[in-house]
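Only a part of the assembly is drawn; its chains keep their places, and the rest are absent.
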Amino acid sequence: MDQTYFKKILADLKRGLISEEKALSAIQNFSYESLGFATIDHHRQLRQGFPEVILCEGKTPQQISIIAKKIVERGSMLLATRASKKDFAAVRKVVKNAHYKTDARTITANEPKLSPLTKRMILVVTAGTSDIPVAEEAVVTAKMLQQKVETMYDVGVAGIHRLLNQSDKLHKASVIIVVAGMDGALASVIGGLVRVPVIAVPTSTGYGASFGGIAPLLTMLNSCAAGVTVVNIDNGFGAAYAASLIAKS
Amino acid sequence: MDQTYFKKILADLKRGLISEEKALSAIQNFSYESLGFATIDHHRQLRQGFPEVILCEGKTPQQISIIAKKIVERGSMLLATRASKKDFAAVRKVVKNAHYKTDARTITANEPKLSPLTKRMILVVTAGTSDIPVAEEAVVTAKMLQQKVETMYDVGVAGIHRLLNQSDKLHKASVIIVVAGMDGALASVIGGLVRVPVIAVPTSTGYGASFGGIAPLLTMLNSCAAGVTVVNIDNGFGAAYAASLIAKS
C-alpha cells in the first residue's frame, strides 16, 4: 500500500501533532482511488479484513487490467472472478505474475504464501460434475482468503450412499459449501446431517424447468434443514467469502 | 347402471339383430348424461377402468349433490375430492350412505368392499405433517380404486435416518407416492433408493419462497433421480389415480 500516506500519519502521531484517535480514523478512512470508470475501495482490506475483488463480467479487458494493476501496485493480493481468457490476456500484460484457472474462471496474483489462518476446514461439496466450475471459484476464493479447503464432488442425492459413506469428512468441516443445480436437494440432506453452518450455492446447470438456477435456488431457500443459508445462483465467490468470514471468526 | 339400455343391446344381439361388434361398440359408446350444467361421463368406467370423479372446487353444493346422486343411482362408486363440509351436507341429503373424511376432504359412497385388485402395494410417503391432507386424498383415492395402500409420514430429508431406517418398507412398494412441500427434496432421495416408479406430489405448504408449491414443483421436475414423474401441486388424487393404473397394469 501507499507507504507515504501511512508514514506521514504515524510520524505526525509520534510527534504529537495528531491524537491516537485521529490517526486511527485517518487510517481507517484511507480510502478510494478514482479512475474515472472505477472507484477502487482500497479501504476494504482494513474495514472487512479482505481486499476488493474484481467481478470481470460487464467490464472491458482494459478496465480490468487497469484496476488489477492498481491493486497489485499496492502490494495487495489480486482476485478477479468470472474472467474470460481475453480478460486474462489483458491483465497478464500489466501483472506479469498473474495466474488463470480455466474451470474456476479466476485470475489471481500475489497469492498468500502463508499457512491457513485457522485449523478450521471449509468443505466444498457438489451434487454433480457440472457444478464443479462454480465450486472451483469457491475453492480459489477461500484459498486467496487464506483458508483451509477440501472438496467432495459429484455426490448428489440420487445415489445417497456416495454421500453417507463419506460422512466422516462432512463431520470434520467447520463450514460446508454445497454447490448444486437441478433439484438442489443436496443442501437439505447435508444440512440435516451436520452441526455446522451450510452455505448453499444454486447453479445454473440443468435444463428446462431448472430455469437457469431458479429451481435449486428455491429448493435451497425452502430447505427444511435449519442452518442453511443461500447465495446467488453460481456465486461460488460469495459463498467462499462468507464461509471464510465464519471460519476466521 | 341403466339396465334397460344394456338389456336391449344384449337382446338384440341374441336375436341376431346386431353383430357382436356392434353390440360391443354400443356398450362402449354408452356415454354421457347431460344435466345442463354438467355432462357426466358414465362411459369413463368402461373406457378407463375407473368411474368419473367429482372435483368439488368451483362447483356449487347443489351441483355436486345432483351429480353425486346420478352417479350413485347407476350403482357406481362415488368419489368427490376437495369437498367442503358444506358440500358434504348437500350430498348427504341425497346420498344417505355417503362418508366424509375431514383431513382428506373427500366424500365417498359405494366404497369397494372387495379385496385389493393386486398384491401390489402403493406406499404414500410425506416429508412433513403438513403434507398429510394431500397424502390422505391419495390414500382415499387409491382405496376407492381397490388398491392396497400403506403410509409413511413425516420422514423429510432433514432427518434422513428416519427414512433410511424404514428402507424395508420402501422396497416392498410397487409404486411410491412422495408428497412434499418446501424443498421437495424427498422425491429425489427416495427416487435414488428404489427401483419402482415414484410419483411426486408437490404441496402448497410452507411460506415465503415456496410460492404456494412452486418451489417443490420445480425441485421435483428437476429431480436428478430418474424414474420420478410429477403431478399438479396438492393433487393427491391424480397421483393415486396414476399409481393405481400402474399397480393394476
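Letters A and B name the chains as they come in the text, with residue numbers starting at 1 for each one.
Everything that follows uses one rule, which is that contacts are C-beta pairs under 8 Å (C-beta built on N, C-alpha and C of every residue); 3 or more make two chains touch, one makes a residue touch a chain.
Everything numeric in this text was worked out from a predicted model, so none of it was measured.
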item	value
Homo-oligomer size of the whole complex, from 2 visible chains	8
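The rule is short, and it goes like this: only the chains that are shown with their structure count from here on.
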item	value
Cα-centroid distance, chain A relative to chain B, in whole angstrom	49
Chain B contact footprint on chain A (complex, rising order)	127-128, 156-160, 181-185, 187-189, 191-193, 206, 208-211, 214-216, 218-226
